[in-house]
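Quick one: this structure, given as structure tokens, is what I'll be asking you about.
One chain of protein is taken out of this complex; the other chains stay put.
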Amino acid sequence: MSVFLLAVLFWLAAWAFNEWLVRRQPESRTQARLIGIVVPLIFGATLLVLWEGAVRGFEVPFVLLPPPSAIWDRLINSLPILWADFRQTFLKAVLAGYVLGCGSGFLVAILIDRSPFLQRGLLPLGNFVSALPVIGVAPIMVMWFGFDWPSKAAVVIIMTFFPMLVNTVQGLTAASAMERDLMRTYAAGYWQTLFKLRLPAAGPFIFNALKINSTLALIGAIVAEFFGTPIVGMGFRISTEVGRMNIDMVWAEIAVAALAGSVFYGVVALVERAATFWHPSIRGG
Amino acid sequence: ADKLTLQLKWVTQAQFAGYYVAQDKGFYEEEDLDVEIKPGGPDIAPPQVLAGGGADVIIDWMPAALATREKGVALVNVAQPFKSSGMMLVCRKETGIESPEDFKGKTLGVWFFGNEYPFLSWMSHLGLPTDGGEEGVTVLKQGFNVDPLIQKQADCISTMTYNEYWQVIDAGFEPDDLVVFKYEDQGVATLEDGIYVLEDNLKDDAFVDRLTRFVRASMKGWKWAEENPDEAAMIVLDNDASGAQTEKHQKRMMGEIAKLTAGSNGALDPADYERTVKTLLEGGSDPVITKEPEGAWTHMITDKALQ
Amino acid sequence: MVAVDPVANLPTARPTLGARLVGGKTVPILTVVVALVALWYAFAVYLNAPWQLDRYAKSEREWTAAELVRDTLNQERPVLPSPHQVMAEIWKTTVDVRPTSKRSLVYHGWVTLSSTLLGFAIGTALGILLAVGIVHNRAMDKSVMPWVIASQTIPILAIAPMIIVVLNAIGLSGILPKALISTYLSFFPVVVGMVKGLRSPEAIQLDLMRTYSAGAGQVFWKLRWPSALPYLFTSMQVAVAISLVGAIVGEMPTGAVAGLGARLLAGSYYGQTVQIWAALFAAAAIAAVLVMAVGFAHGLVLKRMGMAR
Amino acid sequence: MRNSSAAIRGQATAGDGAGLPADAGAGARSVVEAKGLGLTFQTGDGPVRALADVDLSIGRGEFVSFIGPSGCGKTTFLRVIADLEQPTAGSITVNGMTPQEARRRRAYGYVFQAPALYPWRTIEKNIALPLEIMGIGRAEQQERIDRVLDLVDLKGFGKKFPWQLSGGMQQRASIARALAFDADLLLMDEPFGALDEIVRDHLNEQLLKLWERTTKTICFVTHSIPEAVYLSTKIVVMSPRPGRVTDIIDSTLPKERPLDIRESPEFLKIAHRVREGLRAGHSYE
Partner (left out) sequence: MRNSSAAIRGQATAGDGAGLPADAGAGARSVVEAKGLGLTFQTGDGPVRALADVDLSIGRGEFVSFIGPSGCGKTTFLRVIADLEQPTAGSITVNGMTPQEARRRRAYGYVFQAPALYPWRTIEKNIALPLEIMGIGRAEQQERIDRVLDLVDLKGFGKKFPWQLSGGMQQRASIARALAFDADLLLMDEPFGALDEIVRDHLNEQLLKLWERTTKTICFVTHSIPEAVYLSTKIVVMSPRPGRVTDIIDSTLPKERPLDIRESPEFLKIAHRVREGLRAGHSYE
């Protein structure tokens, strides 16, 4: 119990320290960047300390929730397995599915936009795809595309398709009336208006979808592996090791997923910064 | 009435008919018990539920239970209604597999989630690596159903005598199209569907008393089910909240289950236990358990219950 | 009147009767549906044919193309069930049985829907709250956002069973654990969208507020919130859909007792493809209705705000 | 005070007509021809009549200024010419075609009342926009950009983004954009509203020179009476809600106009007439 209280104390102290850090006027760019990195790290560290404290303080059974220290132990001792799983799930299924899913969501949005007929006919049906639940779709995909990663990629495609579709459709209406009128005065064709005005204006929405999808894709691929897979992959490992009561391994795998997902998201966010630099939310509003 | 929660290993089906019968026929009530039966499902690990306090008693397979015991969750087998194993590996005949020697280079579907231990032990018995190399077998994590065999994605798949095998047959296969390897026949059978509790709880007399009554009533249920398989199946059907089970399938399953429970009065046969442990210990380079377990079973409950 | 039609450059048809039919939703939807169904039948034949041919070969039977098509479309365990099989199943499980029966899709749909809505409501509220914190507090922006992102990379669906066990261990049971899984999934799109939306006001609009020395609350309610609404609704459309996925997945570990998730699972367990597809359709239909409801609310709000031109 | 607009209709005024290319017929000579033009907006709380009964004919090579109280429909009229708004009564032709056809043929350049620059493009790129759409080569684009940037005195700001410029600079950038794209008909909606007198004089001169050199027709909305008189061959005075043409004044000033023509009695006489026409439309006094 006292372990837990100590952890809480640590948390409060770290929080205060963070508050102090972010209120400082950074003297230089590097210092500002450093603060930007240190603050979330401290926050994360306090979460871990709280976790460790809670698990030890309340004597939570190991098979329910292992402490971070045990997970770390397991992590560094299982790097080869973790790497193999990562390659199978992330580098193959997630990336392929993400690219194809976002791409097809985007293309269908354009298609829908291009033809008012389809807009009225296809969009309501697009909503249909939105919630095809993984657990329903995954077995079907295994049936169609086999046990290996293509079936997982297919699940990822289905999961990422809809957020992209909705956001792109909404984004394509984001250009203001006057901006559009300008294009009309040039008698710009559909595609010119699209590429020179409406897509740039839709940028913030599209990146929204890309960000949401970066985490959805990972979840989708992992869950899809519950429904048949060769005996490698992050989802395979998680479900197998739960059954074997190796919960520390499960969390080690989750840690890898979290790291990969965060980096993935971070990369998308960086690209967003560069591509939609003009939007008030990035210019600093 | 005393409350007691039972966590099943899998969804509501005739595999657990004894417990549903005991509840439905009032056997638990007669013992002054108020039993809640929690169906399981894929990814529900009964030992975890037990450790988390979500259940007092669980149904599990012995290999998984022993492995869990090594992980620090002290499971103890207090009763064993299933005498024999229902596990089989079913292969399509056209793959040319006739005996275990032919497995080399083939693709086999296996259940994981703690159900893979019997299979792994068997393979190490045969000296077949399971890493997908030339010299060994390629293993697929098989989903819930028999599709991999039907779709020819796997050469053989795991089945239970009482369930998946019949699904293969229902899918249009003739028994002649199939080659079946029963774990029992291969000498690698391990005990299935036992009743387990936490070791610490056995020190509590009140709990032991409740447990005794539970086992007694449950065995009564099982014996009733063995004698009235069709009615038992209907009871199971009534308890299936998903509304997905069919009468034909459950009746057939009950028939097969009765063959597995036959010969058990509920008390664990130490010989069966020894055989299971031996099989598991022989798991080659990566055995399921590393040392002979101690205190993993007891007759304390069954002795009292079956007086 | 002002030209804001996204396809303003296309020749605008005069509203004749035919055009009005085409201009409405009925004809387009019907056309697309018919096209999809045709495609579906074609695929069903293609995907189910190998097994059927196998059958014919085994029974050494002569067959014609018409027979093949008929048989592939009416298998008991098809790889891809044909539309009429799925429709028949849906009909059987919705109309032919009492809605309260365990065999009724209506019953299972309701079980799923209720935890979806609860989870969605909590998730949206949580997402908005977090976004507000992130936009207003630098410490939160810097420290929480990265972890919100990391939280989503935890495959919650994968550990949903564990979560439920843990929640049960601390005394939460019933609909709430399932709803919490929906919440966990659905709050994220809301956070991402709302952070963007709350930051979308133009500099000059914020400057105006500064000149009034408006408090943070006033800036929020009078400027940031209205500007963020388009982002909020778009995010909510995504969130409600994911929420349903979460609810369905959450049903697996509750012992697959009831709900569309249980239905899907039972379907896969017994290789009942038709049943799977029926449940899938029910889920998709619920999703479509929910998404459209959110979209409809969006339209209403925009209209009230005078922004729908 | 109020001229019968019917009297003016069809009349082929074109300044003193110097240097105009001989054209096929009188019909082709008239660039804009409006007859009984009316436009009513449907708004939430009832219809707003923006234009009513406008009869107007603008010949090739004319410089027509529109002047009238705020909200009287000047912008609306320009937008009708540009096919950005559909009239609800009467008829209008542009170059003898419907406005839509004319727009399709890129008959005009339009300077909006607000700058309408795209925030994701630098000033240079904003000016290049119509040129890109019309498929003009890179080298020529650059040349034109340099020329017009120089013309509006924004040299050195080509690489800046719109939000980094002052209001007047943005306005000038949007003028530059319309000039870069060399249309025969220029529609300018208060282009010099945000500029100081000196720049304005300068740009007035430049615009006159440009107009003299080429055979452009210019429709020019302004609020400055001297500006209208100085620039135009024809001044259209409008009355408020619903916008009607109350006076059409043909300028008697010579085509050659030094800045100090603004002190000539001729000039002051016209200016007085415009002012009177304008005042009649107002409710004050």
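To keep things simple, chains are lettered A, B, C and D as they appear, and every chain counts its residues starting from 1.
As a convention for this text, a residue touches a chain if its C-beta (ideal position, glycine included) is under 8 Å from a C-beta of that chain, and two chains touch if they have at least 3 such contacts.
Not measured: the values here are computed from a predicted model.
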Displayed partners of the chain not shown (whole complex): C, D
Touch with the omitted chain, as defined above, among D:R144, D:R172 or D:K216: D:R172
Candidates C:V95, C:A125, C:I170 or C:I204 - the one touching the absent chain: C:I204
Residue, one of D:V148, D:I225 or D:I270, that touches the chain absent here: D:I225
Positions on chain C contacted by the hidden chain, ascending: 2, 202, 204-205, 207-215, 218, 222-223, 226, 305-307, 309
Touch residues of chain D, complete complex, unshown partner: 41, 43-45, 48, 67-72, 74-76, 113-114, 153, 159-161, 164-169, 171-172, 189-190, 193-200, 202, 223-225, 275, 278-279, 281-284
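The rule we apply is simple: only the chains that are shown with their structure count from here on.
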For chain B paired with chain D, centre-to-centre distance based on mean C-alpha positions, whole Å: 87
Separation of chain C from chain D, taking each centre as the mean of its C-alpha atoms, in whole Å: 51
Where chain A touches two or more other chains, by residue: 64, 139, 143, 181, 183-184, 188, 226-227, 239, 242, 247, 279, 283
Of all residues in chain C, the ones touching two or more other chains: 2-3, 79, 161-162, 165-166, 169, 203, 252, 265, 268
